[in-house]
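The complex appears here minus one protein chain, its other protein chains still in place.
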Amino acid sequence: MGGEDPLARLRERVKAWEETTLATALQGAPERKAEFATTSFIPIRRLYTPLDIPTFDPAKDLGEPGEYPFTRGVHPTMHRGRLWTMRMFSGFGSAEDTNRRFKYLIAHGETGLSTAFDMPTLYGYDTDDAEALGEFGTCGVAVSSLRDMEILFGGIDVGAISTSMTINSPAAVLWAMYLVMAEKRKVRWGKLRGTIQNDILKEYQAQKEWIFPPEPSMRLVVDTFEFGARKVPQWNTISISGYHIREAGATAVQELAFTLRNGIEYVRWGIERGLKVDDFAPRLSFFFNSHNDLFEEVAKYRAARRIWAREMRETFGAKRPRSWWLRFHTQTAGVSLTKQQPLNNIVRTTVQGLAAVLGGTQSLHTNSYDEAYQVPNEEAVRIALRTQQILAHESGVANTADPLGGSYFVEWLTDYMEDEAYKYFDRVDALGGVLPAIRKGFFQQEIANSAYRYQREVEKKERIIVGVNDFQTEEETEVAPLRIAKAAYNRQAARLKRIRRERSKRKWEASLAALHRAAEGTENMMPRIVDAVRAEATLGEICDTLRDVFGTWEEPLLY
Amino acid sequence: MTARRMAATGSTSKLVADLRRGDKRAAAKLISMIEDDEPEAREALRRIYRHTGKAHIVGFTGPPGAGKSSLISRLIKEFRKRGRTVGVVAVDPTSPFTGGAILGDRVRMTDASQDPRVFIRSMATRGHPGGLALATFDAVRVLEAFGSDLVMVETVGAGQSEVEIAKRAHTTVVVEMPASGDAVQILKAGILEIGDVYVVNKADLEGAGGMVSNLEQVIPERGRWRPPVLRTVASEGTGVKEVADALEGHWRHLNASDELAARERARAETELRGALAEAALRHLAAKPATERALTRAIGRVANREVDVRTAAEALLRARR
Partner (left out) sequence: MAKKIRVLIAKPGLDGHDRGAKVIARALRDAGMEVIYTGLRQTPEDIVAAAIEEDVDAIGLSCLSGAHMTLFPEVVRLLRKRKAADIVVAGGGIIPAEDVPKLRKAGLKGVFGPGTSLADIVGFFEANAGRSG
């Protein structure tokens, strides 16, 4: 089309640059590597120009923050209006221990609570269950009963602060405990703000903390959507997660694709139940990883917002703008942290936290430097929190919305990741949908393949991990590990015995029988779970009742 | 056997005596010994042989993902309820490139691992073609001598595994699953001829009914046995009793008719021919002179100086 087209002129200029200035430089010294790629194996060019985004239309592709398609952020003022919530994932030992850690973090400036549970709790077992041997409190707090929940939040105003609970298979039960705890303190459910992770699909795909098979689990999730929409309107009844998918070895594209496809699946199930999309969609939230390659992560978040907005408005026909918003919490990548030279992890977490902020996160957890080998100690977690505060108050990155918007590189990468995500959507659909794909082991195999490929690159030093396969030192940094006292376990076991002895046996039996009947039928199970909690049934007892009806899941065999 | 295992192994006769008493460690060591082709293996097999021949041997074939392992796991439980001692040999493919293998079938069978009257062994094909390992049926014999009255063999499930297992098991079970989409799968001719029991697993999926009726129409009778087509949802345990009944039914049928004798003869023939071929090759390969001649012959064949058949005959003649 000749000289009329500005891109044509640019194309000529870039070509000339390649043939002269660049060529000369390369003759003098070649680049460090033959190929440069992101952590997700996406090849990155040495330069990005408008030629890479020829059809880029800011009005259509970006919009303004707070407006469809929300590429630049879900709120008009973003972090200028309100900083992201500083929400540090914490939990270990007994409810007493974690309650102290909660108060420590609040005193040091965290603005939201986030609860980590121990293995037995995550799998729906009481502390004194045989399955739980050796696992009490080692990776999170043990909550087996309403009493534990009351102690966990003792002295904390649950009406004022928002609480996130990272719990999946038994999420409905822990949520019920939180609700009854609040009820006993005369805090209206309408006032409660918080999140339950409650994302069972990614358990089958990545984290593997499942109990029941997919269909009854999905039914339970939709029960919480329905219950929440009616009774706890400010609560996010799900945090659709990519974090764990990424930690299990997925690439950024896979994290993006699988998370959003799961989100679409949840919406479908909600609609199938008969719920109006605008009644529950505004309370769907997301949870992403923030890994090492800063620009890739920023592009990922932006693509996520755009994809979700489009699917909600165009595919599901949601009318309320709130239904189109992708609101997300971010956690910096645990898997990227090293045991070797652990203080280096403070730097990694900073870069990753920065990516999340630049990407427009609503809430952020930054990992502590001792993450690679234990639950964080106080000093480590304080530094992690300070990292966020420094980003917020000293770095200037919170002063404007979507500061990387308009960068040729970032806009190209955002588009690229969006396209790749849609290719995955097609593949999942070709397999018959999310549940059939899970049964065929599709996600699990993709993730395992990416994990293996990544590790092979590390082995061959094509991918450097500072302190691990390069820049190693001999010395070992001494870090004081966190120990769970046996006394705490004994106290917990004794508490459970007392609860079982002192509650009304009649009420307890009736409540579990009613839950069993509800599970066998089709009614919403949440009210029955709440009743069982009121009757002081323990987590293990409630889950066993459901296990009896639903059975347990066996994952497909593949490596 | 690796040096470690050798050191821990006692004398062969003691191992066999322990095996007969139901000692799992002895059974495991004997299988390793045979698999690794140790010198003592032949003596072990000789001592074991007369304690074999009474167990019902059931082979399982069918495509990967159909749920063979899940079904076997449920059958273990069911047959234990019926008072049987059960052995399982689960075969997985060896990587042709690395020589290694991941053996994961027993993941499904964890519940049984502590039952003294269940023995599960995973084997890799180690380059043997078809769906079985060379030592599979020797392992089956070890499990018979261990006391199993039922031994289930799970093949790799791909390629020609159905043919091989059919020649060597008493009862062959073909496990399929409903095909995705509307079209009902057209099954390989081989599959239709060799199964004694057909199972459509994951029968809760779409297409199960169509597959069952399709199979019922095309499967021929085998002798006087009409292979049943059964439905299961192994992950839930549905339909498993019926499969166990069918297996017992087939065993009764074989015993009541002259078919068992005929099958035993066919099995013996297959095994003997296989052992002969294997022994012949081993003898041939044993002499260094043969190795050199072989290397020369390979070169000549590759250069098109001589065709393969002629070269093979020449090598054999030279040996004599």
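Letters A and B name the chains as they come in the text, with residue numbers starting at 1 for each one.
Methods note: a contact is a pair of C-beta atoms (placed from the backbone, for glycine too) under 8 Å apart; a residue touches a chain by one contact, two chains touch by 3 or more.
In this text the structure is predicted, and so the values were computed from the model without any measurement.
K.L.:
Check each of A:272, A:314, A:379 or A:459 against the chain that is not shown and name the one that touches it.
P.N.:
A:459
K.L.:
From the listed residues A:14, A:187, A:351 or A:451, report the one that touches the chain absent from this view.
P.N.:
A:451
K.L.:
Of the listed residues A:289, A:340, A:388 or A:511, which contacts the missing chain in the full complex?
P.N.:
Among A:289, A:340, A:388 or A:511, only A:340 touches the chain that is not shown.
K.L.:
Who touches the missing chain here, A:49, A:111 or A:138?
P.N.:
Considering all chains, including the one not shown, the answer is A:138.
K.L.:
Which positions on chain B touch the chain that was left off?
P.N.:
1-8, 24-25, 27-29, 31-32, 36-37, 94-95, 98-104, 106-107, 110, 113-114, 119-122, 124, 126
K.L.:
Residues on chain A that touch the omitted chain in the whole complex?
P.N.:
Given the touch definition above, chain A has residues 118-120, 122-123, 125, 131-135, 138-139, 203, 207-209, 247-249, 335, 338-340, 372-375, 447-448, 451-452, 455, 458-459, 465, 467-469, 476, 478-479, 481, 484, 555, 559 touching the missing chain.
Following the convention adopted for this analysis, only the chains that are shown with their structure count from here on.
K.L.:
When the centre of a chain is set as the mean of its C-alpha atoms, what distance in Å lies between chain A and chain B?
P.N.:
45
K.L.:
What part of chain B is in contact with chain A in the complex they form?
P.N.:
Going by the criterion above, the answer is residues 65, 69-70, 102, 104-105, 107-108, 180, 235-236.
K.L.:
Quick check: in the complex, which residue numbers of chain A touch chain B?
P.N.:
213, 432, 436, 440, 551, 554, 556-559
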